[in-house]
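Excluded from the complex is one protein chain; the other protein chains are retained at their positions.
So, chain A:
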Amino acid sequence: MHGRVKVKSTAQQEEEKRKEREKKLKIYTAARDACFSKRKDGVCDEEALHLTQQLLSSNPDFATLWNYRREILMHQETVKDESEVQKMYQNELSFLESCLKVNPKSYGSWHHRSWVSERAPQMDWARELSLCDRCLSLDDRNFHCWDYRRIVVKKSAVPVGKELEFTDRLIGSNFSNYSSWHYRSTLLPLLHPQSPESAPPSGSSPPSPQTHSHRVCEEQLLKEYELVQNAFFTDPNDQSAWFYYRWLLGRAEREEMISCVFISRDEERVAVAFSRPVQAQSGGLLLVLDGQPLQVDWRSIHPRFKHSPVWICDLPPGSINNIANEHNLTVHWPEKHTRRDCALYTGRNESWCRDSATDQELFRSELSVEKSSVLQSELQSCNQLLELEPLNKWCLLTIILLMRALDPLGYEKETLAHFQTLKEVDSMRSAYYSDLCSKFMIENTILKMEYAEVRVFSVSNKNLTTLCHLDQLLLITHINLSSNQLRHISFHFSMLQCLKVLEAENNCIENLEGVYCLPKLEEVLLKNNNIATLAALRPLATCPKLRLLDLRGNPVTQSADAESHLAELLPSVACLLL
């Protein structure tokens, strides 16, 4: 079905082809029917082996015939002595080799080979490995062969270091080899694991290069930087090395922990933020108030989320409402052996306890400070490359990532300029760059806000196309998103549990799904957006304290009875600007 070019032919050629196909069809169906009828009769003889061989060598995707063949081989095992069985499986391997020569990408042939390798009395694994070498030298991207190689390596206990050398060789002869870079990403963490003291404790998640991305020791990481740099200086447009480099620059996933506990007297409510989306409903969280375990119902911030980074519960009425009382709250997460305490002092209406993004260096490199000088020189090299290739998108993006790993705020201006160039030289992906740039601007704003120790988050006029990291904004009371290019306030926005004022003028917002059950929200300023229907405003009805709503310059205000409908929908709103 793939790569068959359509060729024009004359009527006479067509007729000849038709006759030829008819002949082939007869031979094929005769052989197939003979196989099927033999199998039906339970015949497992040499002739059946011969018949299936004939069909499979030209049609290796005919899975049922491989199955029949396996039945025959298993039967023959019971009637032959060991040396004959060994001989039989050796023949099978030779037959498979010829199949793979003709069709190196057949699932059926490769699976049968690994099946045979399990059944044969003796396997010459060195031979299998050299078969893989040969096959990969013909096509170094054949993923069937790579997968079979991994089976062989495992079966014959080839040392990981040997396989890493193999990728050294392949990459050395051709940098543009995504499969080899991929293989490296799986081998390195095995060979050079991160030292145990700097590694986060292993959680319940299964190991994979993604979750364990930086379980590679720092020293090896620096060597890899050099290798990749060689690759992209040799061919700056080869994406393989750049993808690999981005992985090296990335961070391991944060361990699962409670990052913030917030308690409010007014709402008699507790909100808990986690480092990753979790499912807290199934009895996983324990809440202890003043030494007494409390039975509470945890709910995610929006019914849409079964897994959420923020969970809320209401405390029993009257348990904390007297402002003269001090309370001590602990949230336990037994499954992860972690907890967080939070004290609510006399005279205070709310309290929290949290990890800041700044303290955790959430948005920076994971390298130790002294090794960061290496990143600095990496950045210099990339800047040199950019001078030679000013429009190279891979180089531009990598420079942005290096700058962020080093000093996100210090490089903000240069980062923005590079994003601008990226959107021009790679316009097909401009929406991706816009979203990524938005993410970085939000991260920078979080850092600035934390330095200033305020609960006001202001990102106006930054060309934002998307919102993210909202779990970091659990405590903010004011958000200013004005003059951006936002089209939605997504479900995640309901994490802003302390929000009083939402300013989002001059965007192109069409829906407000995430302005949902925000208990403190009082003002929503949406002047000059794209809100066209009353339905789009419905989520606001779940915010009990909303009293000011500015909808001037939205299509919804055009309808004659908008005002009366809105008054009905949002009875708490005293000041409605249309």
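The rule is simple: a residue touches a chain if its C-beta (ideal position, glycine included) is under 8 Å from a C-beta of that chain, and two chains touch if they have at least 3 such contacts; residues count from 1.
The rule is short, and it goes like this: contacts and distances are computed from a predicted model.
Considering only "Kar4 protein", "Silencing group B protein", "Geranylgeranyl transferase type-2 subunit beta" or "N-terminal acetyltransferase catalytic subunit", the record for the omitted chain gives "Geranylgeranyl transferase type-2 subunit beta", by its UniProt protein name. Checked against the full complex, the candidates A:E46, A:D61 or A:E361 give a single residue touching the omitted chain, namely A:D61.
Contact with the chain that does not appear here is found for just one residue of A:L25, A:I323, A:A343 or A:V456, A:L25. The chain that is not drawn here is touched, among residues A:F166, A:W298, A:F457 or A:F491, by A:F491. Residue in contact with the omitted chain (choice from A:S94, A:S156 or A:Q239): A:Q239. For chain A, the residues touching the absent chain in the complete assembly are 1-6, 21-22, 24-25, 28-29, 36, 59, 61-64, 66-67, 70, 107, 111, 115, 141, 143, 146-147, 150, 176, 178-179, 182-183, 185-186, 205-211, 213, 235-240, 243-244, 247, 250, 276-277, 306-307, 389, 391-392, 425, 427-429, 431-432, 435-436, 439, 488, 490-491, 513.
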